[in-house]
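The other protein chains are all here in position, but one chain of the complex has been omitted.
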Amino acid sequence: MEDFLTQLTSKYNFWAYIVLMMIGLYAMIAKGNLIKKLMGLGIFQTAIMLFYVAIGSKAGATIPILLDTHSKELIDFADYINPLPHVLMLTAIVVSVATLGVALALVQRIFDVHGTLEEDEILEKIKNP
Amino acid sequence: MYSIYSIQPLLAVAAPLLAVPGIISARTPNIREAWSFAAALLLLALLACMVPAVLAGHTYTWVLAEVLPGAPIAFRVDAFGMLFALVSSSLWVVTTVYSIGYMRAKNEHAQTRFFGYFASSIFCAVGVAFSANLLTMYLFYELLSFSTYPLVAHHQNEESRKAGRKYLGFIVGTSIGLVLPAMVAVHHFTGSLDFASGGIALGAADSTTLTVLLCLLLFGFAKAALMPVHVWLPAAMVAPTPVSSLLHAVAVVKVGAFCIMRVVTGTFGVETLQALHLNDVITGVAAVTMLAASLIALSQDGLKRRLAYSTIGQLSYIVLGAGLMTTAGLTGGMLHISMHAFGKITLFFCAGAIYVATGEKYISRLNGIGYRMPWTMTAFLIGSLSIIGIPPTGGFLSKWYLLNGCIGSGQWVLALVLLVSSLLNAAYFLPIVYRAWFCAPDQAQHSGPVREAPLACIVPPLITAGISVILFFYPYPFLNLARLAAN
Partner (left out) sequence: MHDVVLTLLPLLLGAFLATLAGWTRSVLAYPVGAIALLTSFGFAVKLLCSVLAHGTATYLLGGWSPPWGIVFVVDTFSAGMLVLISASALFTFLAFRAEILDHFAEKSAAFVALFMLTVAGHMGIVATGDLFNLYVLIEVAALSGYALLGFGTGRSPLASLNYLCIGSVGASFYLLGVGYLYMLTGSLNMADLARIIAASPVTVSMHGAVGVILLGLWVKMALFPFHGWLPGAYGMTSPVSATLMAPLTTKVMVYVVIRILISVLPGASIPDAIPAVAVTLATAAIFVGSVMAFRQTDQRRMLAYILVAEVGYMVGGVFIGNRTAMTGAMLHVFADSLMTLTLFMAVGSIARQRGEMTLGNLSGLFRTMPFTMAAFVLGAMSMIGVPPLFGFFSKWYLLSGALASGQYVFMAGLLVSSLVNVVLFFRLFETAFFDAPGESVRDIEHWSRVTPLAIVAVLLIVAGLSSGLIVDRLIAGIIPASLI
């Protein structure tokens, strides 16, 4: 029991990301409005991005930017958080934005054709044209 | 006894296919038919080149493509394959003459498609004959199924649609559902799919597996029409008679029987099967089919349907020969391929000639037709005698060998089945002849003067009937090949 509680409390950030992912998935599945579905997708993807960023963090470390580039002192990498996941997530953010762009373009087409953004209304209109 | 590595098998197989572009692009019907004849004669010439070496006991081989480990697409011409190829190709020439007469007299539609698919079906049949392993045989077997479908469905009406469904359903269903897994299993156990004279080392597998494999292959090659996968054959009679005669009396059904005999002798091997008494399974199934088909034939009024059930019965003779596993039995079975082919094709040609001349399809309406169509009915008589097995026709010889094979291995029950079956054959053929010539004048529906079918429809059956008689006195090409193959 103690182990479990320690697990729960020490890794609370990872649990938070999982909760966020589930919220995003729930929104995508349960909500009828197309825009709300896309918001759910965004939340889902953001949760994964936060997870990656959390990978790079270290206790007592600072952001990985060198202020003084001329000194010849050796840098201890333990003082700086890992920049690679941040870089990867920059790419992922771009992908997420592009996805949102394509999705909104498709939603606009759907609205032009069907005149509504509610999924069940659209399916009704398709079944009974 | 050596094997000659030569491209001749491939050329022989490809010869019929070469006619297809010519047939499709021909501008007049005569040019189109000329292509069929040219290809048929080319095929016969190529076969004739290979016959001497094969009769001396050598084989021709050629590998087309190494597609699977242990199973290339390869050709091998041996005595048995040559026998079947000779039968198919010689009858192709005769059937082309007949088809010309039939199709033009009935002014049939889509004749180009007909002749084109005919040629490709012969290509597949010769391919089966010259297959060196189970994979190549399966390949040409499948291509034959799809190549004959447009022929069966030629009339493009509701009836042929249903017949086409039954045809494909039984033939493709069994080949994909039964033969393919059996092939995969054989390859799994032995690593090869070749036909070897003592069978490949399937002895490694246990007896249940072997029994299952044998049953899969017996019923999987549904073109051999063993009961209960015979249903497609009567249904396929909706096709025009040239199709029924060549394909469903000669090429397609013989392909099925050929495949079964090849698999029994080349894949399983006589010793393996005899050790497990599986030869009894084969002869049992053959005997049941023989008797049941003959009995059903008795009740059929449609002439072509009666001939169809007769074919089903006659095919099981070949399978019976394979199951006997003695030299005499195997010789008889292989010889029956040729004897039955010439006899049955005569009968189908006559049925078609009757339809062309009078429009009749039913036996009950053929009273007195011998006076109107004497030549046709003479040929019919000779063909019937050959199927029943009465000398001096070739059918007697093959039945003689089969009977010897039964008695020689002590299978008295099978000998009895053979005799009963021959009696049944007489029982369903001779009444037709009787009706044609000997019915009472007031019951005659047809009478003289002689108004025969067109010449192109009478000459072929007379030729094949004549060959049936000649084969009694001079069976040596086929007999020697069969004897060579059976050893």
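Going by the order they are written in, the chains are A and B; count residues from 1 in each one.
We adopt the following convention: contacts are C-beta pairs under 8 Å (C-beta built on N, C-alpha and C of every residue); 3 or more make two chains touch, one makes a residue touch a chain.
Small disclaimer: the values here were computed from a predicted structure and weren't measured.
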Residue, one of B:Y102, B:Y138, B:Y309 or B:F342, that touches the chain absent here: B:Y138
Touching residue (missing chain; options B:P16, B:G81, B:G101 or B:G164): B:G164
Interface with the unshown chain - residue positions in chain A: 25, 28, 34, 37-38, 41, 44-45, 48, 51-52, 55, 85, 88, 91-92, 95, 98-99, 102-103, 105-107, 109-110, 113-114, 122, 126
Residue ranges of chain B at the interface with the undisplayed chain: 64-69, 72-73, 135, 138-139, 142-143, 146, 150, 153, 156-157, 160-161, 164-165, 168, 172-173, 176-177, 180-181, 184-185, 187-188
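One rule holds in what follows: only the chains that are shown with their structure count from here on.
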Inter-chain centre distance, chain A versus chain B - centres from mean C-alpha coordinates, in Å: 70
